[in-house]
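Below is one structure, written out as structure tokens, with a few remarks after it.
A single protein chain has been removed from this complex, and every other one stays in its place.
A, B, C and D are the chain letters, set down in written order, and residue numbers restart from 1 in every chain.
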Amino acid sequence: MCGGRHGSPVPDLTSKLRVLMNSTLFVLASLDGLSYAALVFLVSVGLSLIFGVLRVVNVAHGSLYAFGAYLAATLSLLVTPISPWLTYPALLVASLVIGIVAGGLIERLLLSRVYGREEVLQLLITFAVFMIMDNLQRMIWGVQPIYAAEPLKLLPNVSIFGVSYTSYQVIVLPVVAVLALFGLRYFLRRTLMGSVILAVTEDREAATAIGINAQRVYLITFIIGATLAALGGALASPTTSLVPGMGTEMIVLSFAVAATAGLGQIEGTAITALAIGMARAFVIYLQPEFEVLVPYLIMVAVLLVRPEGLFGATKLRKI
Amino acid sequence: MAGRSPALAWTLAAVVVAAGVIPILIPSMATLVVLILAKGIVVLGIIILLQAGQVSFGHAMFFAAGAYTAGFWGKYLGVGDLVAYLVVGTVVATILGLLVGLFVVRYREIFFGMLNLAFSMVLWSLLEKMFHLTNGADGMRVPRPTVFGMVFSPENFQYVLLYLTLAIAIAATFAVQRFLESPTGNMLRAIKSNETRLEYLGVSARRILLIGYVVSAALGGIGGVLVAVAQQIATPEFAYWTKSGEFVFIAILGGVGNAMGAFAGSAVFELVRFYASAQLANSWQLILGVVLIAIILFAPDGLIGLWKRQRAARDES
Amino acid sequence: MKRTGKTLKLLAGVSLLLGVLGAPATAQDKPKELKIGITTFLSGPAAVFGEPGKAAAEMIAADINKKGGIGGVPVALSFVDEGAGGEALVSNYRRLVQDEKVDATFASISSGSCNQLVPLAEDLKMLNFMWDCGAASILEAKKYRYSFRSQANATPEMLAVLIYLLKTKPNFKTIAVVNQDYAWGRESWEIFSTALKQMKPDVQVVAELFPKFGAPDYSTEVSRLMALRPDVVFTTSWGGDLDTLVRQAGQRGLLQQSTFVLAIGESSVQRLGKDLPEGLIIGARGDHWFMHPEKKSDAAFKAFNEAFKAKTGRWPIYPVYHMAQAFAALQGAYDKAIKANGGKWPTREQVVDAAPNLEFVGFGRPVKLRAEDNQGLEAQLVGVSKKADGFDHMVLDNMMIFDAAKITAPAGQKSVEWLKTLKPDFAKMDVPVFQHGK
Amino acid sequence: MSATVLLEARGLAIRFGGVIAADGVDLDVLEGEKLAIIGPNGAGKTTFLNIATGYLKPQAGTVRFLGREITAHRPRDITRFGIARAFQIPQLFLDHTVIENLLIAAAGHSGRTTLMRSLHDLPERSEMENLLDLVSIRDVADRRAGELPEGKRKLVDIAVALALKPRLLLMDEPTSGVASSEKFAIMDILVAALDKQRVTSVFVEHDMDMVTRYADRVAVWSAGKIQMSGPPAEVLADPVVREQVIGI
Partner (left out) sequence: MLSFNKVNVWIAGVHVLRNVTFDLRAGATVALIGRNGAGKTTIARTTMGFTDTTGEVRLAGADLGKVAPHQRPGLGIGYAPEDRRLFSAFTVEENILLPARVGKLDVAETKRRLDRAYTVLPELATLKARPAGSLSGGQGKMAALGRALMLGTKLVILDEPFQGLAPVLAQRYAEALRRLRAQDADITLLITESNPKLLETFADTTITIERGEIEVASQAA
């Protein structure tokens, strides 16, 4: 119907594959995959962390991502006249504000009332939050696309194989993601709060019995997870138009990444995000029609073989 | 299951009468009532799975399978018959349910939900991407079918569709109620409380769940056909995860303990959305979200539970 | 049983309430008001068109009423959100027609909605103006009695852009497309590429990219285009998607490397501001531009634009003008029908009978509703982006205005079939050119 | 007594992390006997039941039932071969009533998974009611299993196992949680029922009085091995057993 390119994808694909392997396109595609993976990782790891500790799948996670993006853009536009460099702290402030205020409210007011209740209720209460936040976002920021690219414009472009990339996307985003990965590792493995979170995750009652306030741990964990989602949004805001519904896709995508990795697996999430990011970029080069399918196909394939995810572990019920 | 109490039977009768009569007084309600009933039929399927403690966040795929059966029929075979749509749509959804079910019944809880989600998103991507076959995001037109070979005018058709849907809804409700009371239905509930013991009775929990899954997929297909015919269109949105979320939402809203909950929830959901999107253009999601939270926090058994509780309180005083 | 009685009472109450919502209006006598139901996007990405459209409708209705209404009857508007999903849309459309008893509807923005509502309008015998949806196929597949399109369809819209490209940049050898992956993106490319193959067969299509609708990131697409170095990059994307594409391409120098054609970019010019460079070819889905060169001296046009800017903070974009055309068509049809009816208030059928061959003027050149297929014949304006003093965004320069009759597929012929009959000479048609401010 | 060997375990070995539960266990269960397994808490007796019913796979060794290897089979297959199990922590359908628990078991046993007939109308109903009488819990037939006290739940659990008409019944501390005053009465009833239905039984037990009174044979499980087995009087008199297992 259009262009006749869709007739026989198979021979077409092999020739394209050869082109990809033999050329610089491989590097280019990898770079594109990297920046995408960085954002996806930030959001997914927040989701994974929340599930790992609270055992709640946070459907509102994508909304936190969107709120992070919108607030970051608003603040950026606000501070740009003062000094464009202030936009960077603005991104951080926006994520913290959303993480602490929205995340804190969701956990305290809603989730804390349904712990121990049926899984479907926990899931649905975050679904309700998703609907509400989606609506609030429209009420607060309206429906016109918002764009605040100041942070990205401040940095020079870099040229790789004659193709120009913004250093924001190929340097800043991956660096932040790596920092987040190692920061999170350090936090969980080396700090008291991290130990406390791990203890509550493994055994809430035994942890309480040594004086740990599990409620507080849940709150803090949710805030960290929410902040990571908002940070993902804030970092995405300079690169994309903010439009209603931007969080809806992100939710499923981050589900796919987190579930493929195994829920609660931090390093696994990083590897999976990278794999899905790369796969997506390659597919855009090879067979762009299948771009949307990639994460879900990977997820289905992985879960069918390893239901607990690539890096997860199973448990046997005691009888 | 409380399907036998006289009060509920009377309510059922009242609802049936209401669903049948209101649209005659207010013609524009006819399609809305069809949508309410059709979605209620889908939600019956969700309720079946919830008996086993499993929540599918991808059930919209069966809904879409039914809807697209009608869509493909219209595009490739021309105007068909509603009965044929229903039969074929149900068969397609059932087969899809069996195929997907063979995989997903090995999983429980969040993994069950996730895998369903993934499968439905694959279907959604395909419907959206296979533009040449499916017309992409704009969806496929479903021309008004004949019914038992008879051609109806638009005005009459909406009533034919309404009463047919009502009949199917009643039949489905009784069938589901029956199913849940059957040994298999009870085993389904047993999966929720103690799957290990079920295995120790020599029963394959996976097989039981698969039966429930296929039944619920079939119901999804029926609902999909009806909605597509009522709206004269099938779009990829039908398979999107938010649609699955809606079905689960409706199930919890109505209350999962009883098949009637599906229709109570569906009615409230659609009416709120319908009137809110008409009167308060921009806040229907907000309103639905708040209603849902209120139900979860204060009326965990849903609308039906709320109603029962109120009755009990009144009977005591 | 006590309960049942109560339930029935409740139901009776509900039905009464619902009945009140739809107050009846008696036909033939001059009604108290003329009700118009409008479907438009108030949520979702397409609200970038829907919100301005709604604002325009309110302004125009107020203006009509100030002048005494249509045939002496004031108009009243009801809006329905296209973004609330198909079920809600269909249900609400039925409610408008059956309960609120509207006299005419303007539906819709999205071709998907039109596909859904046009047959419904036919079922309900409701006069409907497709006020913004562009898919040619709707009216080409079937002849409808009650629905009319008060603007062009995608064929002349794309054809105008293509001819502009061929006239201004005749030597390009390679082209790539980046369109949203849904019906509009696919169909507009099919029209454009089919015509391109006829008029300039030597051009090579080097990439057909259809990123997902609402995609947040085009990095990979941009990288690929930068490596491929096509002479021309064509896109019919709009809204946030177009903004993202243009900005991501701009940041990485792609806009400087290739000639970009933003086939419906007029609606994004103001929003993109300084991120839009000079030299991009910009189409407008009609002859729509708030500085329409042939309307410079039209006081009503200027006043409307000023008022719109005062109300919304932005100059009007094409959906605003499309809305104005729908009102003009409705008013025209009523006036004609009243005249035909000897000055008496016409029935619905009489108004519908008056619409074919109607000519009306919105804020551009006159539009004619072709009798054979109810398709509107609307001129097309295409220009190129240029900096101008006094604007914080680009303006259009080197504008060409295409005559509707020349570039619209003849009635009874399917667009794609017609396009396949075009010859390279077709692009050599005479088109007036206008400079900015002159 | 040269009875047939019903269940035959050879060289079973399994460990969890640092805990050795079985380390070369050989054990035979003879047709018609009542075998008691005693040993310190947590020594691995329950693990044996888990292996014998397919819930756990041993790291080494085999289990045969009536000469057929069942080591690699799933619990539901093994159940169908004729081994039923009662649990230490009762495994019931807590949202169902007691009679429904039994009816589900009966339906599972008969394979009657019909869709259109109510569970309550199954032909096995009267048989199941008799079973309730047998373990003297008829009075709670219509109570939700989740509401019952632990002791009653244990009995329901055993009744559910009996509903499967097994050839071999494995019981994990059948009377723990039952008031000591009722223990013997219940055990008397249970043993009578087992004899009547000719069910071979294995029970893990801590209470030596129960072992003395009801077991035909006792096996001592300690440190991952069967230390000795034989008639109760003989085994319980052994000084090592007395010191290490009974704790006197």
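Everything that follows uses one rule, which is that a residue touches a chain if its C-beta (ideal position, glycine included) is under 8 Å from a C-beta of that chain, and two chains touch if they have at least 3 such contacts.
Predicted model only: the values in this text are computed from it and were never measured.
Taking every chain of the complex into account, the omitted one touches A, D. From the set D:Asp26, D:Asp209 or D:Glu243, the residue in touch with the chain omitted from the display is D:Glu243, counting the whole complex. Per the touch definition above, the residue from D:Gln88, D:Asn101, D:Thr200 or D:Ser229 contacting the chain not shown is D:Gln88. Residues 192, 195-196, 198-199, 202-203, 205-215 of chain A touch the missing chain (whole complex, contact as defined above).
Although one chain is not shown, part of chain D still touches it, namely residues 17-20, 40-43, 88, 94, 144, 146-151, 173, 176-177, 179-180, 206, 222-223, 243-244, 246-248.
As a working rule, only the chains that are shown with their structure count from here on.
Distances from each chain's CA mean to the overall CA mean are smallest for chain B. In this assembly, C is the chain whose CA centroid lies farthest from the centroid of chain D. Mean C-alpha position of chain C lies 76 Å from that of chain D. Rounded to whole angstrom units, the spacing between the C-alpha centres of chain A and chain D is 50. Multi-chain contact residues of chain C (touching two or more other chains) are listed as 42-43, 186, 212. In chain D, 55, 91 are the positions where the chain touches two or more neighbouring chains simultaneously. Residues 178-179, 181-187, 189-190, 192-194, 196-204, 208, 211 of chain B touch chain D in their complex. Chain A contributes residues 1-3, 5, 24-25, 28-29, 31-33, 35-36, 138, 142-145, 147, 149, 152-153, 157, 161-166, 169, 236, 239-246, 249, 280-281, 284-285, 288-289, 291-292 to its touches with chain C in the complex. The part of chain B that touches chain A in the complex is made up of residues 50, 53, 55, 57, 103, 106-107, 109-111, 113-115, 117-119, 121-122, 125-126, 128-129, 131-132, 196, 241-242, 245, 248-249, 252, 282-286, 288-290, 292-293, 296-297, 300.
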